[in-house]
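All protein chains but one are shown in place.
The chains carry the letters A, B and C, assigned in the order they are written, with residues numbered from 1 in each.
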Amino acid sequence: MSEVISASALRELMRDWLRQGKQVFGPRQVKPGLVLYTRLTDPEQLLVSGFIHPSNSPKEFVFPRHEVIYSYRFEGKDLQLLDAPDSFPEQIVLAVRPCDAAALPILDKLFNWDFQDEFYNRRRQATTVVTLACLSHDDSCFCTSVGLGPADPRGSDAMLLPAQDDEFEVRPFTEKGEASFSGVTRTSSKQAGTPSGPAKKFDAGQVRTYLSENFEGPIWHDETLHCLGCGACAYTCPTCHCFDIVDEGNAAGGIRAKNWDSCQFPIFSLHASGHNPRSTQPQRQRQRLTHKFQIYPEKFGDILCTGCGNCTRNCPVNLGVLNVLEAMKNGQPL
Amino acid sequence: MSVPQTFEPKIVAFVCNWCTYLGADLAGTNRLEYPANVRIIRLPCTGRIDFNLIIKAFELNADAVLVSGCHPGDCHYTTGNYHARRRWMLFRELLSTLGFDLNRIHFTWISAAEGKKWQQVITEITEKTREMGPYPYLAIPDASVSTVDHGESTA
Amino acid sequence: MIESLRATCRRLLETGTAQVVIGYGQADPGKAVHPVFIRRPEDADQLTWNDQCYPNLVAYLKRKEVQSLGKAAIVVKGCDERGLIVLERESQIDRGSLYVIGIVCGGVGNPKLDKCKSCGAHRPRFANEILGESSLLQDGVGQKWQALEEFLTKSPSQRMAYWQNEFSRCLKCYACRQVCPMCYCERCLVDKNRPTCIDTSPTLKGNFAWHITRAFHLAGRCIGCDECTRVCPVGIDLRLLNQSLAKAAEEQFGYRAGMDPQAEPLIGSYSLQDKDGFIG
Partner (left out) sequence: MKNIYKPDPMEVLEVRRQTPDVKSVKIRFREKEKNQNFSFRVGQFGCFSAFGYGESTFNICSSSNWKDHLEFCFRKTGKVTEALWRIEEGDTVGFRGPYGNSYPVEQWEGRNLIFVGGGIAMPPIRCAIWYVLENRARYGDISVVYGARTVADLAFADELEQWARYDRVRVVRCVDPGGETSDWKGEVGFVPAVLERSQISAGNSIALVIGPPIMIKYTLPVLDKMGLAPNDIYTSLENRMKCGLGKCGRCNVGPAYVCKEGPVFTMEQIRHLPADF
């Protein structure tokens, strides 16, 4: 037995949420060949099938690409610091892939070790995550290699599993998830099958060992020299979280903001003196991979990667995490 | 768009040091009155007037921008205005494709002797801009088409 | 074709004509094509050629990491070669020390990209060596400005609304810049902060400033490889901006970037006859 909801009932539910003033985000066909997670204002915009993974990640609904952290104003020499908005409307991130949802508990750790980023936390608290289990995958997908899978519940408040007849089995995992779907599902004898994920492509533990032993290895130069140094991978990655802090304004007033940043940019780690600890692109690729598969696991116990494959899909030159890891495999069995 | 009666257009004029600035100066010394809506920014040469300055002016809520320098043949640096002219020809195409209102961006040649022309140009631009109303550069579009709502800087 | 490409690569590396061959590689058929840097003759078999060879490899010539590999040979399509001509004209490369392997290209992509239908440079013209058969496509048969002309039927305010929508998606990942063979500044204007000319924030304001700058810094220089548009992860059609400038360059000055190695760079020159009807 299972609880199910039809696609049309799901859209009705979404319409209710919008009517209640909740913000809804989800996958949307933005133009031919391009699906993105965006804010949705009409249930018809929601896409629940026909795509593998949107080109971006839903992290920006809790960790926006640009976030004002306060504004300042000078009157003569008097300074006024004005708080940025710190209450956020309830929001539902709908039909996100399980790999994207799994990134959120991973990011929770970073934004809360020692110092707590309340901007992140408040947005997170205001968010209900409803995942959509994957029925298919492409060559870039590798969730199963980082301990996840096409219906992994991590980070989900509720999950929709595509069943027959345009219906979804609804599996709530938290109170939030329960509340979101209470009274709108019907009990059915049907149960969604267990979707199968991509074949496992590497062993993350061995990757970690490899990284710790090959900091100076030739692989970086040999396999990542064609990296162009853009941030397409980092900015569409559900787990990449590096940011910059900038002031915008003038001597009279302005804002300070937190903006996404990427370790692939040369100026990311450039010292004021002109010295750059990571002055070449292979060094920057090494940083990215090491951060994901060695440093973060060491510090926080989680791999900073959920296998969504966006880095590969969005790479202008077909690099991405997966290809580097596969190159490592050629060096030794991973 | 209904325009409040009190609307006074803000006009930013990027002018070259050798001709137009002196022309404006001459208008002043001759006591030729022209609207106080113009903010003059003096640069060495029109060849130095980077397109980013024009964008910056709109970012800072200018309602119209004027770029003005020496007449062809009169450039203090011989060819600065010729280079500028070619750049503007192309830049106008880009702005047009982007959907900028080209009625908000003016180019003139005003010499050091043309105080009168300065007065006329500024008066005309001010009147024309007053009629058109404020320029809502980057007023937030229909929120439904935006991927996310991210707050605009208030600076 | 692929065999002769590999043989050329082997020969160049064995004779020392080049220390590195920049080309396209593929781990296995069916796997993704990506740029490779071949430094040993025995690795020449990594080279490949097919309709998935999108990137304009000329973009790598500006990179220090690649320059440090030594004297280079580079595989170019006819359209890519236009980039070499611009770079040479702007004194960015020493053409004499670069070995150019030109490939006659029938267009990339499946279906073929728009740019390939109106390319006009399927056959490289100035390469040291030209490989491949005559192209499947005729040069310049497509409607070159079709996308732009359709776009320009919109009113200015519709265009502005369109770009606001498009740029609201921009993440400022700078893939458009990094992939561009013409964006070779050691430190891009947007990365400079004394003063900060362009807001680095991915706000509408910052994104407009960035895309205007990117497009206009390519005025008279863009070779129309459309790589910026292909790589944009959020699907912004940057090609329209580049085309509006390329079209103006062609119609008002009879200039096409990277076509004539002798032509003065458009923005670096002027003519007394330049039209100034718009100047009061």
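Details
Keep this in mind: contacts are C-beta pairs under 8 Å (C-beta built on N, C-alpha and C of every residue); 3 or more make two chains touch, one makes a residue touch a chain.
Just so it is clear, the structure is predicted and the values come from calculations on it, not from any experiment.
Taking the complete complex into account, the chain left out of view touches A, C.
Touching the chain that is not shown, out of A:Pro64, A:Pro153, A:Gly177 or A:Gly254: A:Gly254 (per the contact rule at the top). Check A:Glu12, A:Glu90, A:Asp222 or A:Asp244 against the missing chain and you find that the one touching it is A:Asp244.
What chain C contributes to its contact with the hidden chain is residues 193-196. One chain is missing from the display, and on chain A it is touched by residues 69-70, 72, 74, 77-79, 81, 83-84, 86, 110-111, 113-119, 122, 215-216, 241-247, 249-251, 253-254, 256, 258, 261, 263, 268-273, 275, 277-278, 283, 287, 290-291, 294-295, 298-299.
Everything that follows uses one rule, which is that only the chains that are shown with their structure count from here on.
Computed centre separation for the pair chain B/chain C is 33 angstrom, with centres defined by C-alpha atoms.
Taking each chain's centre as the mean of its C-alpha atoms, chain A lies 43 Å from chain B.
With touch defined as above, residues shared between interfaces to two or more other chains in chain C number as follows: 169, 199, 201-203, 234. Among all residues of chain B, those that touch two or more other chains are 146-148, 150, 153. Residue ranges of chain B in contact with chain C, taken from their complex: 51-52, 55-56, 59, 72, 79, 82-83, 85-94, 96-102, 106-109, 121, 138, 140-142, 145-148, 150, 152-153. Interface residues of chain C, counted against chain A in their complex, comprise 27, 32-37, 55, 59-60, 63-66, 169, 171-175, 177-179, 187, 191, 196, 199-203, 227, 230-231, 233-235.
Note for the complex: chain C touches chain B at residues 148, 151-152, 154, 156-165, 168-169, 189, 197-199, 201-206, 208-209, 212-213, 215-216, 219-220, 234, 240-241, 244-245, 247-249, 252-253, 266-267, 269-272, 274-276, 278-280.
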